[in-house]
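The block underneath contains the structure these notes are about, expressed in structure tokens.
Only a single protein chain was left out; the remaining protein chains are all shown in position.
Here the chain labels run A and B in written order, and each chain numbers its own residues starting at 1.
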Amino acid sequence: MSEHRHRTRLLPLTAAMLMLGVIGRAILALPTTGDGLAVPMRAGAEASGIPNVITAVLLDFRGYDTLLEIAVLMLATVAVLSLREDPAALSRRIAGGAGPVLGTLTRALAPIMLLVAGHLVLVGSSGPGGAFQGGAVLGAAGILLMLSGYARPAWASRRAVRWVLAVGLIVFIGVALYPLLSGGTLLQYPPENRKDLILLVEALLTLSIGASLVSLFLASASSTEGGGRR
Amino acid sequence: MTSYLIYVAGGALLYALGTYGLLARRHLIHKVISANLMGSGVFLILIGLGNRAEGGPDPVPQAMVLTGIVVTVALTALGLAIIKRYYSATGLTNLDDEPPAGERP
Partner (left out) sequence: MHVFDILLVGMLIWIAVGSLNQNRLFKSVVMLIIFGLFMAIAWIRLGSPDVALAEAAIGAGVTGALMLDAVGHLRERATPYPLGPEAAEDADE
């Protein structure tokens, strides 16, 4: 057994060392200075009226990446939802209801988390925040509600929830394709309402990301027998 | 040694550690944890290298890492869902040919 163990450990160790060598070699080959894209991106962000460069990069300059990334998230959600073992288990609550501590905490926290999520989206154009952070907080709030029994797992199967899941991607694709009608290029926002369009896409993406995270959790959580084993 | 290199070196080490864990650990959840560590290593390298510039951190790698974090959680969720499904189909939690002695076949 120990010899077998020894042999099976040699390959991973070699692979890890090899990886370290390759990455180290690649990093040392890079120049140690250089401004990269920081300066042009900051200038572009100022010009487009979105002071937070990250948000400008995510939704404007490299919107294509973000579009595909949302599609990946959507595909993963669809895959996880279709891997559910027992859809009927969804009708049960995950936890057997919240105790006094968890219940009170959830009642206090959930509205604050919703507020924080909304704030992150609105503030995202000028400060740290945006669709991803807001969506993450929204998703965490949803999972908390599910765990404490205030929200029902069966909601994941509702048609309305499915629409919330998809609306971010659908509207983003629509906004991306719209400029093509007037001879523009993909994701070329019209300059006069660029800020509004970006805020609209961000708000809907937040909803979709939040719903995706909750669905990812639910779909996998539902396959335990009511989750009572935890 | 400038500060960004500390994080880049840490990221490279984390990636190597994740590679080792992915290959050496047999439990599938440990493999998912290893993949998460590898991802974090890549993110550290990306943002670390973006901090080389004198004029402040480069926003492009930051945006890429932001999308990467969301893709990682999607990967984790899908991986865990497949692991659970595999477990209920076979009773196994690793990819060995034989179930370990004393476990449900």
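We adopt the following convention: a residue touches a chain if its C-beta (ideal position, glycine included) is under 8 Å from a C-beta of that chain, and two chains touch if they have at least 3 such contacts.
Keep in mind the model is a prediction, meaning the values are calculated, not measured.
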Among the chains presented, those that the missing one touches: A, B
Candidates A:Gly36, A:Gly139 or A:Gly168 - the one touching the absent chain: A:Gly139
Contact set of chain A toward the excluded chain (per top definition): 5, 52, 54-55, 120, 128-130, 132-133, 136-137, 139-140, 143, 147, 213, 216-217, 220-221, 223-224, 227, 229-230
Absent chain, residues of chain B that touch it: 1, 3-4, 6-7, 9-10, 13-14, 17-18, 20-21, 24-27, 29-30, 32-34, 36-37, 40, 43-44, 47-48, 51, 56-57, 62, 65-66, 69-70, 72-73, 76-77, 80, 83-84, 87, 93-94, 100, 103
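Going forward, only the chains that are shown with their structure count from here on.
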List of chain B residues in touch with chain A within their complex: 2, 8, 12-13, 15-17, 19-24, 45, 49-50, 52-60, 62-64, 66-67, 69-71, 73-75, 77-78, 80-82, 84-85, 88
Contact footprint of chain B on chain A as seen in their complex: 8-9, 11-13, 15-17, 19-20, 23-24, 27, 30-39, 41-42, 45, 53-54, 56-58, 62, 65-66, 69, 72-73, 76-77, 79-80, 83, 85, 130, 132, 135-136, 209, 212-213, 216-217, 219-220, 223
